[in-house]
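Please read through the structure below; I'll follow up with questions.
As you look at this complex, bear in mind that one protein chain is not there, while each of the others sits in place.
So, subunit A:
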Amino acid sequence: MNRINQKMQEDKKLLSIYFTAGYPSLNDTVKVIQDLEANGIDMIEIGLPFSDPLADGPTIQNSSTAALKNGMTTNILFEQLKDIRKSVSIPLILMGYFNPMLQYGVEAFCKKCAEIGIDGLIMPDLPLDVYQDEYEAIFKKYDLKNIFLITPQTSDARILQIDAASDAFIYMVSTASVTGSKSGFGEEQTTYFNRIAAMNLKNPQIVGFGINNSSTFKQATTHAKGAIIGSAFIKHLTEHGVATIPEFVKEIR
């Protein structure tokens, strides 16, 4: 069974972390992953940096620019991760924009991910219909779960479509914004969280965007299976360095 599906069956609220590969330093990627697992993180989104990350706010933009300046490339990331399964057993998801994957070759990219032991992909700008028309068969061949996003503006009909096309979890974007721009949840989020919970989707939901401490984590996971922290973690790495990952995780849980 795919590691993501296994993880979703655990009887706990899941804490997942996004970070940009090759940041703060090119060779921090593996250490960050190992430290996150050692500190009880349930799942990791490894960000493949992109020059034009149009769904990201300044924090992740800057980390992506820095990672690219550090020399990060798709090939280098795959090289860094080639032995990752010798030391890490939690689900690993690659998250990035579609163009670098397209240039690598979608099938070659998926094959490489499978060899490494990547469990799923999040490509925000690879839309559902293009995925289904052109790439679903390839993802399935390599048992890579494609994770789709929904937002407070996504219609019920569209959510049901996405639920039907998914078989790992649904990435529930908490608020209409790019990453890292808002923190804390208001009434709109509560209504949205309740609305999605009432839909009884077949896939568990993991909430992302706007989670930066233990209270937002608790709020996000009242109904949802788990939550993802991205910008707040990157900010922590920028300000306090890789050695302080345990402190960051303790703050949340």
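Basically, contacts are C-beta pairs under 8 Å (C-beta built on N, C-alpha and C of every residue); 3 or more make two chains touch, one makes a residue touch a chain; residues count from 1.
Methods note: contacts and distances are computed from a predicted model.
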Of the options "Tryptophan synthase beta chain", "Cu2+-exporting ATPase", "ABC transporter permease" or "Putative ABC transport system ATP-binding protein", which is the UniProt protein name for the chain that has been left out of view?
-> "Tryptophan synthase beta chain"
Of A:Thr20, A:Thr59 or A:Thr154, the one touching the omitted chain in the full complex = A:Thr154
Contacting the left-out chain: of A:Gln61, A:Asn146 or A:Thr216, that is A:Gln61
Consider the whole complex, including the chain that is not shown, and state which of A:Ala66, A:Leu92 or A:Leu126 touches that chain.
-> A:Leu126
Missing-chain contacts on subunit A, rising order, are 50-52, 54-55, 57-58, 61, 65, 68, 73-75, 97-104, 124-127, 129-130, 148-151, 153-155, 158, 173, 176-178, 181
